[in-house]
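Removed from the display is one protein chain of the complex; every other protein chain stays in position.
Here the chain labels run A, B and C in written order, and each chain numbers its own residues starting at 1.
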Amino acid sequence: MVEYTIKELMCIVAARQLEDNKSAAVGTGLPMASAMLAQQTQAPNLLIAFEAGGVAPQLPTLPISVGDSRTIHKALMATTLIDIMDIIGRGYIDYAFLGGAQIDKYGNLNSTMIGTNHNKPKVRFPGSGGANDFASMAWETMIIMDRHSPRRFVEKLDFLTTPGYLDGPGSREEWGLFPDTGPSRVITDICLLDFHPKTKVMRLIKTHPGITIDDVKKATSFELEIADEVGINDPPTKEELRLLHEVIDPNGLIFPH
Amino acid sequence: MVEYTIKELMCIVAARQLEDNKSAAVGTGLPMASAMLAQQTQAPNLLIAFEAGGVAPQLPTLPISVGDSRTIHKALMATTLIDIMDIIGRGYIDYAFLGGAQIDKYGNLNSTMIGTNHNKPKVRFPGSGGANDFASMAWETMIIMDRHSPRRFVEKLDFLTTPGYLDGPGSREEWGLFPDTGPSRVITDICLLDFHPKTKVMRLIKTHPGITIDDVKKATSFELEIADEVGINDPPTKEELRLLHEVIDPNGLIFPH
Amino acid sequence: MTDGNSFEVVFSGSGENLCKNTPIDAREFARKKSRAMIDKRMPLDEAIKKFVLDGEYLAIGGFGHIRIPMGTIYEIVRQKKKNLTVSGHTAVQDIDVLMAGKCVSGVEIAYVVGFELRGLSGVQRRQFESGEVKMTDYTNGTMSYRLRAGAQGIPFIPVNTMLGTDTMRHSPGKVVKCPFTGKKVLLLPSLNPDILIMHAHRADKYGNCQIDGHIVKDDLQARASKKIIVTCEEIVDTEVIRETPQHTVVPYFMVDAVIEQKWGSHPANMPYQYYFDNPFTEDYLTAGRDEDPEVMDKWLDEWVYCLDNFDQYLKKLGEERLKKLVDLEFLRGGN
Partner (left out) sequence: MTDGNSFEVVFSGSGENLCKNTPIDAREFARKKSRAMIDKRMPLDEAIKKFVLDGEYLAIGGFGHIRIPMGTIYEIVRQKKKNLTVSGHTAVQDIDVLMAGKCVSGVEIAYVVGFELRGLSGVQRRQFESGEVKMTDYTNGTMSYRLRAGAQGIPFIPVNTMLGTDTMRHSPGKVVKCPFTGKKVLLLPSLNPDILIMHAHRADKYGNCQIDGHIVKDDLQARASKKIIVTCEEIVDTEVIRETPQHTVVPYFMVDAVIEQKWGSHPANMPYQYYFDNPFTEDYLTAGRDEDPEVMDKWLDEWVYCLDNFDQYLKKLGEERLKKLVDLEFLRGGN
């Protein structure tokens, strides 16, 4: 049996969600590694765009930042941040690929603060960065949450930084967000979720190996939708792990050897 | 005595109006030639910008168009039309330098049509081009009108393409145009005019040699302000004419030999 | 939704927005395009057949007589496309030939009819003055601002120009007070053309385009438009594009067709490559100014209809003539 870490599994499960011939705007860390892995596996024609202006680089190694010079290495275009935002607004980006600190049942994300007073937060996080823009304007949002726990999968966010389905069905449209957009997948350290097409509530579709449906329910503060048939994510293949360590992150920036 | 044509005189009188260390956005033809002449005479530091994106070129010869490759020849910047517009909107351009088919007493210009029905004009002219943008947003507008006649200096324009002082004092501000902007000079084939600081009505300040105040009044359909002392424009100097023919327009594009 | 403020509209223009696309339509269209690097080379006539449809709203790259896609313009005329609405953002010989070919039923005008220093066009005067072609007037700045809004995917944009003029009154613009500062601004609807035709210095076969010199507005037009046909002086290997990614003006995933067409802007000026063919344009203008419209029809017969394609047009021009335009561009032997 192949040995792997949960972080590797998350990255690999996330990569498997990306279809070929689509495009992704990716954040730092796991989203970036997942998109790169997808290009090496089932989605060779996946177009990757970086917030700071890099479009379709030939990434020599994992960038440490969404702006670093790796993101424009032999790129097809090196442009501006606002041009990337416009390109997303014009409908050319299929996947926004993000993380967050807290998430609610509608896939709304908090990456701004913990606490109740915005002027004096208990913990101050980075804020939106480009996440709100990506999740507002890309067709689908893919979310990676690295610890699935009741404190992170909450009934009510301390701050709604980035839109999921807001208050539920129809709510994005009511506020003026583009039609037919919103989160489509959540990848955590214990499972894979999507959103119920009618209720727009997060729905468990696959657990990671060794995890039960009940484990997931216990790790979640809100009531999840559960798919009629909950599958189990295949563990990483040798080839997926090889690509991750040898091609995507040879220096062990995210995945130490 | 030096021989000259009226067109040469107009270009030279216009050039003399431009101060050093200022900037001008120029249209095709006489405005372009005047700005280039000013650079060769009293305004060596005059910055010239062209609508299509050329900023401060070293013009090898008179461009035939505000976009042609001469306008970016050894330029300091070759950018976009919208960037030039933004630069004007941000207050970096002192002079908009334009022409038109009709003008009224407030310095409003018509370059759109003759007739009463916009959908079926008697004569269709080019329209605004960048003129309305320039005259709306630059600090001062300099206007060259190549035939001073009652049909061109009219009480009421057939179409108000480009703003002067609109309906008179305060009218630009009332419509939301930037404060402290508007036309400052009109150069015609018979005289030089400015605008009365209070009434904003066009005011005769200098005639061309051999022209009387009465000639100007007769050539104008509306009632002009007349300066307390109306001067006479100095005829072109030999040096001004030499520069025009040898340096600015050696190929005789505007000023045939 | 806590606030009941409103935002007074102090003026509404009477003009018609001749482009019916909204940013949401443009998004839906973009969604269907593949993000894969696909070889998009095809013959120009095939590209026009496939992507330029009667009744569409057409945007044209370049400016005035600079870097305009004349090869594509001639082919549209040759195929007798009808009822195009054209974005007239300093439109000169490009729109003139389209109108001579009776392809145009509406124009959003910033600058038309004029050939800058060369005077007015007879073809355009006849068609505009007879009322047979619809017109809505704007300015060069506001046409760019409308494209910038279309490129951003917002339905309108505030501008500081056109205020108080008949250009504003005959546009669809609305004057409002800024809810933050009270300053009045004009709101204009965004613009998302159906199709852009443009001519670049180089592109790869997937459609990554680079332009040398001033971009003018091709970047905005590309981002705002639904479809793009690119002709270019040279098709290059993608590695060439990847060497200077900062130089890429249009990325491949926006582009539908790529055609190598050397001299594709003749008789216009291709910066750093060739200058205007002024005698050609003068002859063309003279034909159009003739009171007898058959004189222009004869010109079109000779230079468009009787030729199968742009290569035949170039052959008819002859190498000597084209070579001279290169000399002019590089200031060898007079203006």
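Keep in mind that, in the parts below, a residue touches a chain if its C-beta (ideal position, glycine included) is under 8 Å from a C-beta of that chain, and two chains touch if they have at least 3 such contacts.
Computed from a prediction, not measured in an experiment: that's the story for all the values here.
K.L.:
Let's see if you follow the contact definition: name the visible chains touching the chain that is missing.
P.N.:
Counting the whole assembly, the omitted chain is in touch with A, B, C.
K.L.:
Which of these touches the unseen chain: A:Thr162, A:Ser184, A:Thr207 or A:Asn233?
P.N.:
Candidates A:Thr162, A:Ser184, A:Thr207 or A:Asn233; residue touching the omitted chain: A:Thr162.
K.L.:
Consider the whole complex, including the chain that is not shown, and state which of A:Pro126, A:Pro150, A:Gly231 or A:Pro256 touches that chain.
P.N.:
A:Pro126
K.L.:
Tell me which residue among A:Gln17, A:Ser34, A:Thr79 or A:Thr220 touches the hidden chain in the full complex.
P.N.:
A:Thr79
K.L.:
So that we can see where the missing chain sits, which residues of chain A does it touch?
P.N.:
28-29, 51-54, 60-62, 64-69, 71-72, 78-82, 85, 89, 108, 112, 117-133, 136-137, 157, 159-163, 166, 171-172, 174-178, 250-251, 253-254
K.L.:
Can you list where chain B touches the absent chain?
P.N.:
20-23, 45-47, 54-58, 72, 74-79, 83, 85-87, 89-92, 94, 137, 139, 178-179
K.L.:
Suppose we count only contacts with the excluded chain; which residues of chain C make the list?
P.N.:
Its contact residues with the unshown chain are 1-12, 17, 22, 24, 145, 149, 152-160, 172, 174-176, 178-181, 183, 185, 187, 189, 212-215, 245-247.
In this text, only the chains that are shown with their structure count from here on.
K.L.:
Give me the set of chains touching chain B intersected with the set touching chain C.
P.N.:
A chain counts here if it touches both chain B and chain C, and no chain qualifies.
K.L.:
Comparing centres built from CA atoms, which chain ends up most distant from chain A?
P.N.:
It is B.
K.L.:
Starting from the mean Cα coordinates of chain A and chain B, work out the distance between those two points in Å.
P.N.:
57
K.L.:
Residues of chain A touching 2+ other chains?
P.N.:
Where chain A is concerned, no single residue meets two or more other chains.
K.L.:
Find every residue in chain C that makes contact with two or more other chains and list them.
P.N.:
Not one residue of chain C touches more than one other chain, so the list is empty.
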